[in-house]
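This is the structure, below, for whatever I ask next.
A single protein chain has been omitted from the complex, and every remaining protein chain is retained in its original position.
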Amino acid sequence: MSSIPSHYDPCLEPAAASDDSIQRVHGRLLSDKPQPEPGGFAYGPLMLLGFMSGLILFCCIYLVHNRGGFDPLVYNGHIDPKAASGLPVELTVPEMIAKGQSLYSVTCIQCHGAAGLGQPGAFPPLAGSDWVNGSEERVVRVVLHGLKDPITVKGEQFTSSNKMPALANPPYTYKDTQISYVLTYVRQAFGNTSGPIMPAKVTEIRAASADRKSEWTQAELPAN
Amino acid sequence: MSAYQQQLSPAAPVAESGPADAAVRWPVLFLLASSILWLLAGSVLALIAAIKLHTPGFLADCEFLTYGRVHPAALNAFAYGWGVNAGLAVALWLMARLSRATLPGGGLLIVAGAFWNLGVKLGVLGILAGWSTSVPWLEMPHQVVPLLLVAYALAAAWVVGALRHGSSPRLYVSQWWLLVALFSFPWLWATAEAMLFFGPVRGTVQAIVAAWFAHGFLLLWFTPVALAIMYYLLPKLLGKPIRAYHLASFGFWAYVACAGWAGASRLLGAPVPAWTQAAGTVASLMLLAPLGVIAVNLFGTLFNGGMAALARSNVLRFVGMAALFFVLALLRYAMMSLGAGTAIQLSWFAAASDYVVLYGVFSFAVFGAVYYLMPRLVRRAWPYASLIHAHFVCSALGFILAGVALSLGGLKQAAELSRGVPFAEVTAHTMPALQLATVGGLILLVGHLVFAFHFVKLAFCPCVRARAAAAPVPAELLRTAPELEAAS
Partner (left out) sequence: MNRATVIFFGAFFALTLSWAGLLLSNVRSYGVLAPYFDDTENKAYPSQVPGLAARGAQVYADLGCAYCHTQQVRGGEPSADLARKWGGRESYGRDYIREERVLLGDLRVGPDLRNFGVRAPAAAELYLHLYSPTTVVPGSTMPAHRFLFATRQIAGQPSPFALDRAKVAVPAGSEVVPTERAQVLVAYLMGLHDGYDYPEEKQKNTPPKKAGEKKPETHTPEAPKK
């Protein structure tokens, strides 16, 4: 403490070193680094090195576990997107039905009605219909390419000139998924209890009847 | 200035750095005086905000004092009014001193400072009037930002000019830190303003920009200015060189390299890409390496110089506290960056961590620097040692009280938020912490009033000036400082 005057004035805070000497001494410290004694180690840098290595190792492990595949759409780093991306986008049947319902209320509801009862003599009912609840193949074909009267539904003859339009064609251009959703809905609504129709099935049938241009007739679509 | 020039007559002994101090005297005084006004304004606004948090009925019918306005107004008054003004003042003084620069153009600096203060005033009033952007740390209406940037550039250019034209051949570690602070702040700020308001980016990228800026502002403006002060004042007052100085440059570069990335850790758990959050965590953890080096530098010097010095020097006590808070702040950020999935990022603990940097690191260091530099600028001793001590006690007590309350309350809040405790109960359990924080804020305000009173008394009070003019300049200010001890 020899450099600090014996009388210390806290209102002035005497300087214990000149600016020039601070810069000079530190400049020298920077150029001649402390040498370890012969046979000894410089523990400071060694500890620093060890600490840095440990830190870098930990950070690398952390980054690997939390990087989320560097995918901008992954928000939860704990999920391995490789494992997650192997999984398909899964819609449960209730979700399919919900989507099918919104499709139904846009496209089908005008003719078949909110309760799926149709209009006697003009549009056939869907509730309890064997067309709806029967063969998957037949109902998918009807939706894909349409259906011409005359047909028989639940014992009632429909002979008007109305046609079921082909939803695969403009202006509807339904995709396989949409057909699957709307049919799954129809087969579960209005008291119907038939199973869902998966999009893969629709894809398969669409491919099989790709050259079909006009509406089907009842004769072409046997009930089984 | 004329009185000073008389003292500079060839016969009179020349105090060290006298010419450099004289060259920046008026700009530094101007910036410090305005920063202290902002400090008071910020403290009052912050106190109003703190009271509103537990007593929402307080001033409730004033639209411009609703919590959502008075809180950002306080933050901006503190950060841009107190923080940047005081930071520039200290940077100016330190750079002029360490570069031995006697650059002309002090008048220009005062003009720049005046425009800066005008801009901040418009900005804070704009927030209170309802022009706030609501983006944390960037609330000031963006229309005033170009004015502020030009004013800042003028001042910062002068500081860099002082470095270029100074006669000192060596660059000291404090100057490194000042350079980084002076350069980073406008870079960060202009970029963030451009990406948020002038040509906004889409979606939650905005949140990343805001976090990058907020963290950068704290870690690349406030902290470097504080570190420059610490690295200078410790050897200056203790007469000992910095411990393990050869590592200081590693600490500096590692810090600068990591600090820019650490901001992403503020968004841990937010809807931003997982890798961005992870990058922020890694940077916050990597900052522990420079933290270790800087802590060895600072505390090694402090312990080497003897704790006895702490007992008698107020400046050292302020600077020592700042060093302590610096370690604490980076440890807190590192800890929070590992709290993935917990609500700690959304609790009072996170807010308190920012206050540790803003107040604990920066303000404490600046208080220390002001107590050291003012007698040398005005060539008079502080009138009352007891007031300096009172200010230290108030600042330390008030800040530790508020900080501990908010941190513990925040930890509890975070735990309860993620445990699913009913929200009304979480709110009720946070109340004691918020009430204690108000008490802390009140003590801080008292400390700042003492500080402001003392500053005005020293710098402007006619009776003190008259008494000083009658008495000779204190011998200490004319003494040539001794050599720094060479051995570490």
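Should a chain be cited, it is by its letter among A and B, assigned in written order, with residues numbered from 1 in that chain.
Note that a residue touches a chain if its C-beta (ideal position, glycine included) is under 8 Å from a C-beta of that chain, and two chains touch if they have at least 3 such contacts.
Computed from a predicted structure; not experimentally measured.
Touching the missing chain, out of B:Thr276, B:Ser313 or B:Ser337, is residue B:Thr276. Here one chain is not drawn; of B:Pro27, B:Gly106, B:Gly119 or B:Gly263, the residue touching it is B:Gly263.
Here one chain is not drawn; of B:Arg69, B:Arg317 or B:His448, the residue touching it is B:Arg69.
Hidden from this view is one chain, which touches subunit A at 71-76, 78-81, 83-93, 96, 99, 102-103, 106, 175-178, 180-181, 196, 198-200. Summarising the interface, subunit B meets the missing chain with residues 52-54, 56-57, 60-63, 66-69, 71-72, 130-136, 163-164, 171, 175-176, 179-180, 183-184, 187-188, 191, 195-196, 200-209, 212, 216, 220, 253, 256-257, 259-261, 263-264, 266-267, 269-273, 276, 279-280, 340-343, 345-348, 350-351, 413, 417-420, 423-424, 427-428, 430-431.
Here is the rule we go by: only the chains that are shown with their structure count from here on.
Distance between chain centres (mean CA atoms), subunit A to subunit B: 46 Å.
Subunit B makes touch with subunit A in their complex at residues 16-17, 97-98, 100, 168, 170, 172-173, 232, 235-239, 241-242, 244-247, 249-250, 271-275, 277-279, 281-282, 285-286, 288-289, 292-293, 296, 306, 308-309, 312-315, 340-341, 371-372, 375, 381-385, 388-389, 474, 476-477, 479-486, 488. Within the complex formed with subunit B, the residues of subunit A that make contact are 1, 3-5, 8-30, 33-34, 44-45, 48, 51-52, 55-56, 58-59, 62-63, 66-78.
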